[in-house]
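The structure appears right after this line, and notes come after that.
Note that one protein chain of the assembly has been removed; the remaining protein chains are unaltered in position.
The first chain written gets the first letter, and so on, giving A, B and C; residue counts start at 1 in each chain.
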Amino acid sequence: MSEAPAPAPPTAADTPTPQQRERATTIFERSVAGRRAGTLPPLDVPERPLDELIPRRLLRESPPELPEVSEPEIVRHYNRLSRRNFDLDTGPYPLGSCTMKHNPRLNERVAALPGHARLHPAQDPKRAQGALELMWRLERALAEICGLEHVSLQPSAGSHGELAGLLLTRAYHEDRGERRTRVLTPDTAHGTNPASVTMAGYEVVKVATDERGGVDLDDLRSKVDVDVACLMLTNPNTLGVFDERIAEITQLVHDAGGTLYYDGANLNAIMGRTRPGDMGFDIVHVNLHKSFSQPHGGGGPGAGPIAVSDRIEPFLPVPRVVRREGADGAGPRFDFEHARPKSIGRLRGFAGNFGVFVRSYAYIASLGSDGLAEASETAVLNANYLLARLRRGRAGRFLPLAFDRLCMHEFVLSGAAAKRELGVRTLDVAKRLLDYGFHPPTIYFPLLVEEALMFEPTETETREGLDALAAAIEEILAEAERDPEILRNAPYTTPVRRLDEAAASRRPVVRQPL
Amino acid sequence: MSEAPAPAPPTAADTPTPQQRERATTIFERSVAGRRAGTLPPLDVPERPLDELIPRRLLRESPPELPEVSEPEIVRHYNRLSRRNFDLDTGPYPLGSCTMKHNPRLNERVAALPGHARLHPAQDPKRAQGALELMWRLERALAEICGLEHVSLQPSAGSHGELAGLLLTRAYHEDRGERRTRVLTPDTAHGTNPASVTMAGYEVVKVATDERGGVDLDDLRSKVDVDVACLMLTNPNTLGVFDERIAEITQLVHDAGGTLYYDGANLNAIMGRTRPGDMGFDIVHVNLHKSFSQPHGGGGPGAGPIAVSDRIEPFLPVPRVVRREGADGAGPRFDFEHARPKSIGRLRGFAGNFGVFVRSYAYIASLGSDGLAEASETAVLNANYLLARLRRGRAGRFLPLAFDRLCMHEFVLSGAAAKRELGVRTLDVAKRLLDYGFHPPTIYFPLLVEEALMFEPTETETREGLDALAAAIEEILAEAERDPEILRNAPYTTPVRRLDEAAASRRPVVRQPL
Amino acid sequence: MLDAIGVRSVDDLFAEIPSALRLSGELDLPAGLSETECFDHLAGLAGRNADAEGELCFIGAGMYDHYVPALVDAITQRSEFLTPYTPYQPEVSQGGLQVMFEFQTAISELTALPVSNASLYEGPSSVASAAYLAIGATSRRRLVVSRGVHPHSRETLRTYARGFGAEVVEVGLEGGVTSGDELERSVDAETAAVFVQSPNFLGAVEDLERLAAVAKGVGALTVASVDALTLGVLRPPGECGVDVAVGEGQPLGGRLDFGGPSFGFFCGTEEHLRRMPGRIAGEGVDADGRRGFVLALQTREQHIRREKATHNICTSQALNALGGVVYLAWLGKQGVVELGELLARRTAYARERLAEVDGVELLHDAPVVREFAVRVDAPVPEVLDRVAEEGIAAGYWLGRECPEYEDGLLVALTERRSRRDIDRLADALGRAISAADGAFPSDSEGKSPRRERVAS
Partner (left out) sequence: MLDAIGVRSVDDLFAEIPSALRLSGELDLPAGLSETECFDHLAGLAGRNADAEGELCFIGAGMYDHYVPALVDAITQRSEFLTPYTPYQPEVSQGGLQVMFEFQTAISELTALPVSNASLYEGPSSVASAAYLAIGATSRRRLVVSRGVHPHSRETLRTYARGFGAEVVEVGLEGGVTSGDELERSVDAETAAVFVQSPNFLGAVEDLERLAAVAKGVGALTVASVDALTLGVLRPPGECGVDVAVGEGQPLGGRLDFGGPSFGFFCGTEEHLRRMPGRIAGEGVDADGRRGFVLALQTREQHIRREKATHNICTSQALNALGGVVYLAWLGKQGVVELGELLARRTAYARERLAEVDGVELLHDAPVVREFAVRVDAPVPEVLDRVAEEGIAAGYWLGRECPEYEDGLLVALTERRSRRDIDRLADALGRAISAADGAFPSDSEGKSPRRERVAS
């Protein structure tokens, strides 16, 4: 890849690619009666009629119509399907707020070790000391990174962590005899924040954003009162802007008796530079699938551990991992502790997404303290470099920065000018990027930016990759100047062309009729 | 896939696909000074200057120009490259003589177990009993399948097995005080056969093929004499034809004091039905990467074990695996035996491609005796079915069967009529098949068939796959009737279009200048 | 790069962080490890766990040591499935979207319920999520839950219920299954939903139809937590009047992974489609009329509807769900029945075999299919420690989470546990019980002796 613009992809005039010609066929449609892949051990116990064991009333009458296919057909089917995905191991994936950093292959290897992959979650903790120690070590590392002493790894993803944090807030206030009803979230907040607020039984109150992209302090002041349970923030926020007045903000809410919740989705900007705990937050969730390299898997799995301050600690979910010094000179022993009277209880089965913990712990152990700090530095450097590239030329004109300042690990452009002056929407630019071999940025978020494009290159993207991305955007805007239809009908080279999501929701077909 | 012809791929009129637009870039061209992927443990011993340890004269002055790239770049580079390959897990791959059967994923899993993958070959045999037992079990299974009692797993592939077999023949005759100089091979033989003959210091004498596709007995009789060391055959031969007179043939050569060598590349036709040993062969090589499901890896690794009769046994390569009954009721013990005075010696380091043995042993253990027989039956059934489909319509007219009879696991068509009547060569048909999403058959082999196309579907291809392949060939021949240029300029949709192999050999560029 | 940005140093980029908040030194974490050191470190930790590769594992209680076919790993480890984000750009996410659609179809077939989502986190939180749906659907806030439901699900339900402002009422068991009488007494016109599980936590197959009828009687929904792997032989919830079925997906080709990641499934009747939590893929067409798949009904979701969303979930368990559908394709229509039958028969054999052991008796005699509960006439933790010395994990001690079954042991079967293994378990258990004296020094750490494998 070089500074030169990418060669022009084909346009509407072109014919379909081979993948496009192949009609999508499901695994059910490949089924042929009598075929099979899986084999089972032979019956080695008496062959009792099933209805002798279980009353016929409780038995199934006709088998479920699972596919009947051979192993080679399964492999071919899913391998071919896989090639209908764009993935991080193919090219730049600057999806803002998602931290699409490289997923080291070592992590997959250590997660697959039988001592991890085949460890039963109900194994007696004394025969699972390695797993408990790993969890304990990961908790300690996250506590240090967040600047908050107490960690529970249990939540399954960011939104689960948010719900946990809000239930903790409720328990904390109830323990003090308070019943608070409202939770503040800025208008730039991620959708999970308000959704979690509702699930936790609170009312959402929006806080405005000021002209520099930070919290509007006046608006905040006017809304903070004794009914406010919590303020949920992320800093840097979803505009990629670091709110310098964060100490003032946390002070304000604390003074009114509220808790401060930190949405850790943007932690990748600040590791080793500053810490949510030091900013005054009480509760943080961390997306292990963002800053800590768990692969996104096309939509999970992830994990959303929470770190909390002393006053929140008594309420943490059970079980908790505890470390006890060994007696008479023996090594330390690890255990699960269930008896925690003030705990909010469980949020899920067993002790969390352990396989994710293994990967993220391996990541932290690989990078170490300096490596983590360097990751954040490079993430911020890359974002600012891409931003600098996009301030030039057509991008600078048609896709200006929403809040004009240096950014942290991500930044948000506005496509309002492009829409007005070129007649192309942010959606069109995004779809056309697909033809150039790039995953588009996050679009139409945060909501307060018109025609938003949110770029987060992460630290693992190369300078050449960023240059090529910037060049592609420049070229696409030139195409838009020539003929906006090129963009409006894009993409052309993908396995399918533009899909109508709204129509598919009107009369939804959500399973295959068999 | 269905009986309906595949939709028409694009033709020369179309524009390049995205992959085609992307210029091939090597990993060296992605290098940027200072980048790296691999990390090494820190120095934990004294940092002695290197030239204090090794005289400067023996040290390198400037480092080799290996690529400087990060891990994410390596992953992207090779993942993208991988998608420029067609593979067996994508679609039908009826490459004749190559037995492209499905590679079960279980085999990869068991090969990767640390007890296999991290077992040092110089480990003391008493601490590698599992490995030796596995080898012994595989030897026993191959002996049974081949009908020859003694097996050496050592050769690294088919051609290595051939060389071994010829050196065994030499040792056998020399041991009897004979010096024979010639080896007979049929004109249908695979190229490795004559090449091995030369490497083993013999002269090649070709035997003709009769009108039914078998050995021309008269020709054979005229060539068998006391100078003939060996006749190399495969049965079914490379025409997919079983030579019914095999007993007569082996008798003839044996009577003249020669050995009979069986090229086991076609074993997939006859497992559990008949055995080379029973036909009278003295030496057989088996391609584990054909009949026994070792993945081909884009050109290896494989393994070419040999099975031999009693009279050849004393000469087998060392080390041999031996099993000794345990004393006082203990289990059997396995060992390597080196002291074999008549042995031809070693053919390579250590004891062979053990990782391949693991996969093939797992395959044999999975299928069992009935499974192996069924595999051969289905392989022959599939070949005959595809042949029946191709006897109809345009294929039957323009690509007739070279020797008109039932086939075994493969068959050879001749494109002579297509060339004459349609003006398209077998090469053109093959290249056009690429546009239809199929790997072509083997072409221009065996040499005695004009414009040969050699199809071997194997047992793991589905009927739907065979139907689709036949339909594609029919459609391609229809295209040729309409406009032969469509074929002559094919392929169109592949990452690159037709490549000039001859030109690339005239002024060969075999490495990247750095 | 700094030049292009117009700053002098990387520090300048962080200038907006007030100095009082800047970390003065480095994070207090160890220095980074090279790949080989990191591997050894983690392998060292892993080696201190007694896993089911080294031990003969009869523990179940929601997760099971089934064989994970090699192709499941091969497919889920492909970069193209492993590394993308949630499919926000459908044109380059057809692989993932079609997988979701296939997954939904497979789950719907298994449960005989028409609509399924594309996965939730895991089992117990899916139970709690069903409560959110039920509250929304009925505008009632009373949740009645059988004590046959996994304790983790019940606890999770209670945790979430505090947020929902809902009350949770439990119903006891009788003869191993949910007490019908007590259930009838417990439901009322304020009841949003009845929660049951089958096979229940004690392994007993519940009569879902009978229980659902009780719920329906008061206008409440029935939420059944089911083990999808048993649905080749057990009557599916959709044929029993169940409104919402949820469950833990681990048995469908998932690793044990010390409890996660796995996936939860969530399906229901047509009328609940627009209240479902999580992603749902739908079939559609592209601009050229080609078949394609998209995220359907996104207006349910948090990124569109925010505080009015049907759930807060965003990142879910797509990769694990992929593993699930690959597993189900591998198992196939015949296999899912055969496996169910094999489990039922081995479970019957094991139940009888263990009942013959001195000091063991059945905890209930309700029908079972893959797991059963016994009472042990000796301190269970001690017995488990003794049996572990022989390289066997005999089962799950019920007293650990249900004080009412202090002497209870839950024993699970899979296709990996042969008759010979069962016999070994029975013998070891017999020895352990007769040796048990309450004084076993049970805290010797680490891995039990490696199970002796026999090369057959």
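In this section, a residue touches a chain if its C-beta (ideal position, glycine included) is under 8 Å from a C-beta of that chain, and two chains touch if they have at least 3 such contacts.
The shown structure was predicted, so the numbers you read here are calculated from the model rather than taken from an experiment.
S.K.: Give me the visible chains that the unshown chain touches, in label order.
M.R.: Result: the unshown chain touches A, B, C.
S.K.: For the chain left off this view, which of B:434, B:453 or B:480 is in contact with it?
M.R.: Counting the whole complex, the residue in contact with the absent chain is B:434.
S.K.: Touching residues of chain A against the unshown chain: what are they?
M.R.: Spelled out for chain A, the touching residues are 38-42, 75, 79, 104-109, 130, 133.
S.K.: Since one chain has been left out of the picture, which residues of chain C touch it in the full complex?
M.R.: Residues touching the hidden chain, for chain C, are 34-37, 39-41, 43-45, 47-48, 53, 67, 69-70, 74, 77-79, 415-416, 450, 453-456.
Simple rule for what comes next: only the chains that are shown with their structure count from here on.
S.K.: Any idea whether A-C or B-C has more C-beta pairs in contact?
M.R.: Greater number of contacting C-beta pairs: A-C.
S.K.: I'd like to verify one number: the distance from the centre of chain B to the centre of chain C, where each centre is the average of its C-alpha atoms, in whole angstrom.
M.R.: Taking the average C-alpha coordinate of chain B and of chain C, the gap between them is 45 Å.
S.K.: What is the distance, in whole Å, between the centres of chain A and chain C, each centre taken as the mean of its C-alpha atoms?
M.R.: 22
S.K.: Could you check chain A for residues that touch two or more other chains and list them?
M.R.: As it turns out, chain A has residues touching two or more other chains at 16, 71, 75, 79, 83, 89-90, 366.
S.K.: Show the residues in chain C shared as contacts by 2 or more other chains, in ascending order.
M.R.: Chain C, residues with two or more chain partners: 32-33, 35, 69, 71, 73-74, 79.
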